[in-house]
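Excluded from the complex is one protein chain; the other protein chains are retained at their positions.
The chains carry the letters A, B and C, assigned in the order they are written, with residues numbered from 1 in each.
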Amino acid sequence: MVTVEFLGPIGKAPLTLEAATLKEVAERLRQEPDVAPWLSQCAVAVNDKLVKSMDIPLKNGDRISLLPPVCGG
Amino acid sequence: MVTVEFLGPIGKAPLTLEAATLKEVAERLRQEPDVAPWLSQCAVAVNDKLVKSMDIPLKNGDRISLLPPVCGG
Amino acid sequence: MLLIFDGPLPVTELLKEWYEAEHNKNYGAMVTFVGTIREEGGIEALSFDIYRPVLETWFESWRRRLADKGALLIMAHSQGDVPVHASSFACAIFSPKRRVALEMLDAFVEDFKANAPIWKYDVINGRRLYAADRSTPMAGSGLLSAKE
Partner (left out) sequence: MLLIFDGPLPVTELLKEWYEAEHNKNYGAMVTFVGTIREEGGIEALSFDIYRPVLETWFESWRRRLADKGALLIMAHSQGDVPVHASSFACAIFSPKRRVALEMLDAFVEDFKANAPIWKYDVINGRRLYAADRSTPMAGSGLLSAKE
């Protein structure tokens, strides 16, 4: 099981799901109507490390974070 | 009569001389051994306004300033 | 050094602390940037969410980049509400060389706007509204929507 958390304005409670790869996470999130529109604009972190590739194996307990468009300052 | 003052590190007392143009001032200053070496590195102000041309008529009482290389900050 | 404050930054105290701590360490230049909330669009305040773990990693990579040039980077940011005319962001670079200070301040602040994991909300009539129109997708965004 992995946890997916939605940061900032997405405003959705974390999901827990079975997934062995980020690709499987993506497939699942595309089916969530309140998350799907955010996917094209979100950066992704696995265990707080930003990732640039979907070829990342996931293990039990991993935490995936979606980071929507930012505006600090 | 015009006055020529030497700013910053030149360390020379002002000169008073007869000159109708900046060109005449330049000719006179080239003859001063403690000023001549500075001329190639100095900017020039007439009555505190920086000038870019020697074709400037001078009148009685004008004040010419020589500004050697700078380093503020 | 990365500092997070609840609400407005105590700007004058921060600048004083930073200058006093560093001015005698033989840096020739200090540059600072302070961001202050502008009154516009009828807002009372801006409000900020920060995701600290990723912010710390991002900041640490900048801190090291500056340290490699002999320079020191410090920043502070607010979380929660910051009223109009108060300040939410402050940073300082101390450097032996002025060119490093001036160039890195510009590069750091621009990357901060584009990639620091901080979300901004307008506060209008007590409601918190995501500033979507002023926000920028972080580098690498869209990974999970990619078709392959």
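Definition applied: a residue touches a chain if its C-beta (ideal position, glycine included) is under 8 Å from a C-beta of that chain, and two chains touch if they have at least 3 such contacts.
None of the values given here were measured: they were computed from a predicted structure.
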item: Contact set of the excluded chain (shown chains only); value: B, C
item: Touching residue (missing chain; options C:L105, C:V123 or C:L143); value: C:L105
item: Absent-chain interface as seen on subunit B, which is shown; value: 7-9, 22, 25-26, 29-30, 39-45, 48-54, 65-73
item: Positions on subunit C contacted by the hidden chain, ascending; value: 11-12, 15-16, 19-20, 23-24, 26-40, 85-87, 96, 98, 101-103, 105-106, 109-110, 113
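Heads up, the rule we're going with is that only the chains that are shown with their structure count from here on.
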item: Length of the line joining the C-alpha centres of subunit B and subunit C, rounded to whole Å; value: 49
item: Where subunit A and subunit B are represented by their mean Cα positions, the distance between them in whole Å; value: 71
